[in-house]
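Please see the structure below; I have some questions.
A single protein chain has been omitted; all remaining protein chains appear in their positions.
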Amino acid sequence: QSNIQIYGVADAYMKYGDFMGDDAMGVDSGGLAGSRIGFRGEEDLGSGLKAVFVLEQGINIDSGKSTGMTGDDDKNSGDQTFTRQAYVGLKGNFGQVALGRQYAPGYFTADYDALLSAPGISPMSLLSNFTRLTITPNSAARWNNSVTYNGTFQSVSLSGIYSAGNRETDVKNGDDNNDDDKYGVSLKYDNGPLKIGGVYQGVKFSGSNTIAGVKADETQKEWLIGASYNFGMATLAGSYQQGRDVLGWNGLDIDLWQVGVIVPVGAGNIHVAYAQGDVDKANLLQDDVKPKSFTVAYTHALSKRTTGYVGYTKVDYDDLLWGEAEVLGNNLNGHAGTEKVDDTDLFYVGINHKF
Amino acid sequence: QSNIQIYGVADAYMKYGDFMGDDAMGVDSGGLAGSRIGFRGEEDLGSGLKAVFVLEQGINIDSGKSTGMTGDDDKNSGDQTFTRQAYVGLKGNFGQVALGRQYAPGYFTADYDALLSAPGISPMSLLSNFTRLTITPNSAARWNNSVTYNGTFQSVSLSGIYSAGNRETDVKNGDDNNDDDKYGVSLKYDNGPLKIGGVYQGVKFSGSNTIAGVKADETQKEWLIGASYNFGMATLAGSYQQGRDVLGWNGLDIDLWQVGVIVPVGAGNIHVAYAQGDVDKANLLQDDVKPKSFTVAYTHALSKRTTGYVGYTKVDYDDLLWGEAEVLGNNLNGHAGTEKVDDTDLFYVGINHKF
Partner (left out) sequence: QSNIQIYGVADAYMKYGDFMGDDAMGVDSGGLAGSRIGFRGEEDLGSGLKAVFVLEQGINIDSGKSTGMTGDDDKNSGDQTFTRQAYVGLKGNFGQVALGRQYAPGYFTADYDALLSAPGISPMSLLSNFTRLTITPNSAARWNNSVTYNGTFQSVSLSGIYSAGNRETDVKNGDDNNDDDKYGVSLKYDNGPLKIGGVYQGVKFSGSNTIAGVKADETQKEWLIGASYNFGMATLAGSYQQGRDVLGWNGLDIDLWQVGVIVPVGAGNIHVAYAQGDVDKANLLQDDVKPKSFTVAYTHALSKRTTGYVGYTKVDYDDLLWGEAEVLGNNLNGHAGTEKVDDTDLFYVGINHKF
């Protein structure tokens, strides 16, 4: 038997408040980090070369169901088993090359986010996910059928990914196998108190993709630049990103910036962040929309692996209508399409345990 | 890496006889205990405090598929991953508080059942499950989005649960988030030969729940009292339980009692139990129905972890019609709704292996 490591995160919280204007109360999964269980291992092949594999399942710990696989990813045959990552590869001094379901570089934005890319509560995470960007610490940055390269050289890290998408065979008289291909690169610098990085990603929609019955076959193009600096008594972090022709829709351009601060307080930290987006109407929305989000949270380390947290998060969807939110992938939840989406206002308290 | 324990049960048996009057023969899973695999761990946080987590998947070992998630639980997003339990919490001298998919106290009735709450063969398990009670050693006592407290103080154990149900956000002009909430408490005493306990559980159906097109919005209220006494040459066990307004249907009241005995014989035990229910017709059934069940089984310890078993189980559904059985969640299986449900009569032999 090889040396296989079981690892994961169990993160659950109680919430109270409003979600998109509707009363919400209950238990949720993954406030600070998505609950998961994974299996990984590596084998020394000699000459500094190693074989590596990772199989990682995302979990909604509040329901026992899997998480993290939606849309076309979920149309592949089979049920959801390792929804976060599944890959095998080779690692050496040159870096790592791997094949499978893997992260695009735009997943790793935690260094530039005072809320640490916490999926449930980071303003950057919430707004980038809501506006369907793939530079986001969410499932939109997990890509099937991909080849990745990752290398770290002293303070500099370089990542690249090419994904064949979910369509790998031409459909006769239909879409080509490469109509949904994706690609991305990132360059990062991490030295002492300063972290800085840039990401570029592209997602092809060149097949028969439509939105509301109209062809949407542009390539979604995105970039992000982020930085943080640890001043000791506080860490400042922020990022700016753009998406062009999002979802393949010509002119659905999105700008998103966020800034925040982490202030250490005893065994804990206070985290504050604000994010704001700008979504062009692009013959799709009634008007430009500028969603905003704000979070203040306190995290308390009960140990190196276990953290308690409490906080408040607000999202203001500006003048977005429910029918427009539906185009972005949301459920109407009983609302009329012409109704304005009200704020999300949530208080929460939870526990994050790494194992 | 933390100290993670893999554990589980592999239980399979061959069966022969009739199921609800239809010939049945084959291999099934979970005669004595549901097949499962789980991952659990705990971390010492100092001062007697521990972080704990459990992720437990139920398995039909005869088909390799998951088990234990049905109805509204299965409508949450994702596929079935940890269908039995998924939670994270804190444990100390005060007891344990946890968040996730967890057992209601009414799951733990094995101490009062001579058939040890064996899901496939215990009369109490079979009838409580068939009559849709949630005080039952079956999935109806696994609740999503729940907060639990469990504490044991010398001979006394106290358990409480509150579940936000599967609806956590109001639907505009529709159900409220708390229309399917559930709650439960239990108190148990366990000292030497005597075990005794009581459970109370409530399940709200106050939303738009209907049965056969008619509104059913009562709260299902249940209680059970159970006891066992080990006389040395035999252990006597029994319980009595009531359900009121079951499935939210006004007047669908159910009484269920059972009694049994365990007699040690060499390295094995003979188990005998009889259970009888009384289901009020409540403007839903044609007449009151009194289902009965009887089991005699022999279990043989091949080791502390591995047990062989053989037995016979009968269920008499009284005058229940197939159409009525369908209302209780059964498949018609080709029968006319007006046809009477015939007996279940099953012989079985199997093996239960704990790991």
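Every chain is named by a letter (A and B) in the order it is written, and numbering of its residues begins at 1.
Note that in this section a contact is a pair of C-beta atoms (placed from the backbone, for glycine too) under 8 Å apart; a residue touches a chain by one contact, two chains touch by 3 or more.
Remember, it's a predicted structure, so these values are computed and weren't measured experimentally.
Looking beyond the chains shown, say which of B:Ala10, B:Leu99, B:Val246 or B:Ala297 touches the absent one.
Touching the chain that is not displayed is residue B:Ala10.
Given the contact definition stated above, which residue among A:Phe19, A:Phe53 or A:Trp322 touches the chain not shown here?
A:Phe53
Kindly note down the residues of subunit B that lie in touch with the hidden chain.
5-8, 10-15, 19, 22-29, 35, 37, 57, 59-67, 69, 79-80, 83, 302-303, 305-306, 333-335, 350-351, 353-355
Need a quick check: the contact residues on subunit A for the chain that isn't drawn.
1-2, 4, 6, 39, 41, 43, 45-46, 49, 51, 53, 55, 69, 73, 76-90, 99-101, 144-147, 164-166, 168-174, 176-178
Quick note on the criterion: only the chains that are shown with their structure count from here on.
State the superposition rotation angle between the two copies subunit A and subunit B, fitting on C-alpha atoms only and giving a multiple of 5 degrees from 0 to 180.
Copies differ by a rotation of 120 degrees.
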